[in-house]
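Here the complex is missing one protein chain, while the rest keep their positions.
Note that the chains are named A, B and C in the order they appear, and that numbering of residues resets to 1 at the start of each chain.
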């Protein structure tokens, strides 16, 4: 428990090498074997090793895969997972065969490949979660086309919208987030293998072949770039930061709407936390958690970019090790956020009566009265605005709500400002303009909250979602097909009789 | 000069409203007029204002444009640039006409539009500078296909590469940076106008029409999203951060290579700074400046994302004002970096003799000897590696450089490790393997430093560059055509006789 | 207006040197003269220059001060403000005298000194503003000792507190912020002058003497540390970030309390913004601005620390120039925040009736009922908690508020849980426990909201404030005394007849 201030032994080994070795083993063991296999197959096809050598290397790889990380005793003095694994293989197969596995490559490109494969896998999983979230948003929106809620600007009642309109706004934001993430995925999924230390190799390797076995979309051509570049990590985390920023803002809204003062939103008991001493408490802490997640992604972005500040464009431990210290954690926090948000969205309910009542009383429909005056009287908007503003100010003073406003109130202000009553404006015009449903229905210009317009927009968003689902499915299947193809090929080779 | 601790007056006006108003006027005056014009034309075409009203509004806009920001006295009590401008217009045209300009829109969508137009303009300029930099990198690379330099990993000599290979690595990175930036551009260039306060409008406006006049690629549909979203800013700045990270790493290399210890790189005197007291000084400070720029973009990203933390998804001053406090400055720093980098790359020269001499002596070609042993003797790579390693260690101890190594040195180690001399390895094989030019030439696998392979790759990169230049040119021309079209239409309308 | 993509001329000069030179001249002109004077006086006292030389140098300095920055034509080719100034002086006095000004120092220590003096001045001003804010908080708190407001946790009503209690919490936070800032000030206010380029000088200078003339508290001893270190900048900005974080959280509260849903807080009209189209709007945007300011300080911290990543511990342009790119702006944003916050706090009013009504109804006093049950019945807290919890749940279902609760409601739950009614609990006990004023009065344990306890605490905080005011006053006076002393000495020297 007590930490030593003046510890014994090789501190570099204890504090740097060993923890990293353990982490590599836990996180990358299988991927390293997979890359070894792809490399072995390629060496065979290029005639750089014999069929017998390939068989032996593939078999021991299969053995290691079966045993898992526990099959390999880790010795920090051997530096890293690869050298530990190679040493095991050489011990089993002898140096003549085991020593050939590393032909034409280096640890630099090997880890560059592992990092990209692992990142690809995680990012793809996140895109799938994001698709789920988008799907849930759209579903919820469809269910709430006519659910009036107050639209706020600066947290003050502005104009009525619908919950569907609100959700569709976020759905659009998340579509952009998806596109950013997928672009990052595409820039991740390229093959650095064969770049060796930094300068490629004189052996006649085929980098397109390993790309195919490993399901990469292309080869990351320049060999220095292949071992030096980690900009894809920064891109992934910036995409996550921005996505979690959007999701966080949505959570801020839900959090506010859950206060007893707003009371617009209901969160089910299973997602609410009590107090250990205050018996009345129902805390929507889930929003507090999700709101915070952007901070961790942002911190990770800072860590990654700063780690790459003041370093050369080549392989270093900054890019090969330190840049990952916070990376995987940021992905985990993102997955938590998405998983939880899908469930939250599924479960929340708008308190429709309260939301509607607010809109009826909080003057947020009065802009439409000004618009109606413009339409009926050829009065410029700015003048109509002043008439309505005076009316509202008087109403405030008299303690009236917008529900209480009548044509007389507006006429009174009109008399003061344009020295005549409103012409052509009937009580019915006022009443309809102030009516939340009518008010919303009229806002049918492109992208507005009118239910018909939102429905139209949702249909389009749904089509986009389906296209995105296909795209992600294709990517998953492509990876799977690649791995399957490799497995098949391995079986074939192992089954061959050595010539 | 002395700042007051207990100042008089309305601090909100003095410290928040007024400085922002001045900045809006300096930065956005012309763009606001342009948007007013597009909106006016649309109102006319939609029959929401008369031809005469349109003429008046367009004419006064033209007048204001002619006078520039100085034509408008700014009154902080009127809050912002728009209300100051409207008040001027109403004063000149009367409320009947001037009051119609704002029909069917709000300041929220107006500024959202301004911000996107301004950002579009700046980002497009940056993409052009980036294209210049990529062009310069390729040109420089073509000139240095055979310029041997030491390739480093961990700042230690690793294997020889060429300056062309190095530059091509960076060229590839900058291509990714370009793609990221252009994607950010595309997500910037969509039209929020017509979203009004947040809920659209009941007036029959046409948002596609204003999009066309203003050169937007599409309409940003959902009206809440249109006023709330600023994720494009974060995306732009993250793309810049990543780009400046890549550029910064290149600068770190150039900075190191300019030390008297490395002496690989020559920077012309005009880019070198002396000392006020040390007469011998030639400081390559330009690299120190450019290396630092990523920090400012990163800081801006943090500022932007954090500003959007803990706020609602709607219009607020966080998104409408604070998020920009550091944004434009980050763009400026980027422009400085690119402008200077183009000039630096144009002017630097590799000290070829020194670079070559280093490679000849620093053992960075010995991996090839191990590879040759593998090729000639069917010895596994790991064993060949050990033979060479022992040889190098002995050489170090004896103070030899790699130039001094002979077949005998390798045989000595071979005897110790495989108990036999190297078979089939002639002195010529060793000599050629150790020769930097030969060494590089052999590394012709995909993406390697062999001049032929680099040349092949550069040709491809050049084709990509040309395609990207076309794309940017198209975007610029599209914008120009839109503005021209609008100008033409305005002249037409102004020239019409009122009906 | 149009920016050139392929500009002519020396880009390093245009984009790096010239803008920096202009900024130095605007920001540091006077300080440079002041340092020149201190250095000149020291050279004289150490016998390194003659009385006549000193007179000439001091006179021309006085002339330059009179003319201000405009008196000096800036030539970018001369690199920086100092060399421009020296060149002017040499031109006027001849090299024999003018050339002696720089004896025993360098630009490295000169700018290090300027930066610390400027930073000292700004930070001292910020501490004064912070003292004002603390004073205003305490004053406001004293005026609101009995102003009941709901205390929230997780934004849900928790227990009643008073506005004074709330303000005192923030007052305590700001006291910590003050201490952090002052510690940063103390680490700023040390003298690097005389460190020369990095290795001091062979001339017999006296660094304590220049420290005294310039009002530094001590000499920053190690000469390499003196030119290399900029950790004080990071410390200042981290202190500001933390302070603005605390202030930002307070603004989030005020912002929420200003919503029409909370309605606890009233902001005067002069600090409220309307809408250009929504006539009913009263937007408390000031809080949105101030809430955001922490982001900019945080971004600046990131920029500063990242700029110093991957650089040597010596003088570089990273520390001498780039680290300041965002520094002064962060100080400006802080000053804005403090100035505005003082005014806001002065002007806001709690809507006492609404706040009280909330507390009466929102069940936030019921913990006290559980405590009373514990006190009267020797029932463990956890059981009492359950009785009250059941009571509240039933009340929720029946649509009751806490004001409606009677002894019968609690007895009903007690019967269910402990199978007996509450003993010794009279209706009066319940009524008093639920009464907000009584409830608050009882919470008189150390630091609690009971008015007497808050008053006690405020008295202590006030004493601390007065002590802090004295400390800052002393620092200001010390600086002033130093400058006065120097001015006097200069007059003396100028008045001397040359020997």
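By definition in this document, contacts are C-beta pairs under 8 Å (C-beta built on N, C-alpha and C of every residue); 3 or more make two chains touch, one makes a residue touch a chain.
Predicted model, so just to flag it, every value in this text is computed and none were measured.
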Option touching the unshown chain, where A:173, A:250 or A:294 are the choices: A:294
Touching the absent chain when the full complex is considered, from C:27, C:78, C:180 or C:352: C:180
Contacting the left-out chain in the complete assembly, out of C:20, C:37 or C:253: C:253
Listed residues C:24, C:61, C:144 or C:159, member touching the removed chain: C:159
Hidden partner chain, touching residue among B:216, B:262 or B:313: B:262
Selected from A:129, A:357 or A:417 as touching the chain missing from the view: A:129
Interface with the undisplayed chain - residues on subunit A: 3, 5-7, 10-16, 79, 82-83, 86, 102, 105-107, 125, 128-129, 132, 196-197, 252, 270-271, 273-278, 285-286, 288-289, 291-296, 298-304, 306-307, 309-311, 316-318, 321-323, 325-326, 329, 333, 335-336, 339-340, 342-344
Hidden partner interface residues of subunit B, rising order: 153-159, 255-256, 258-262, 273-285, 288, 302, 305-306, 309-311, 358, 362-364, 366-367, 370, 381, 385-386, 388-389, 391-392, 402
Subunit C residues touching the omitted chain (full complex): 86, 90, 95-100, 102-104, 108, 151-155, 158-161, 165-166, 168-173, 176-177, 179-180, 183, 187, 194-195, 197-205, 207-208, 219-229, 231, 234-235, 238, 241-242, 245-246, 248-250, 252-253, 256, 291, 294-295, 298, 301-302, 305-306, 308-317, 367-368, 371, 374, 379-383, 440, 442-450, 453, 457
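The rule we apply is simple: only the chains that are shown with their structure count from here on.
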Rounded Å distance, subunit A centre to subunit B centre (Cα mean): 24
Distance from the mean Cα position of subunit C to that of subunit B, given in whole angstrom: 34
Junction residues of subunit B, two or more chains touched: 86, 102, 197, 252, 291, 294-295, 298, 301-302, 306, 309-311, 316-317
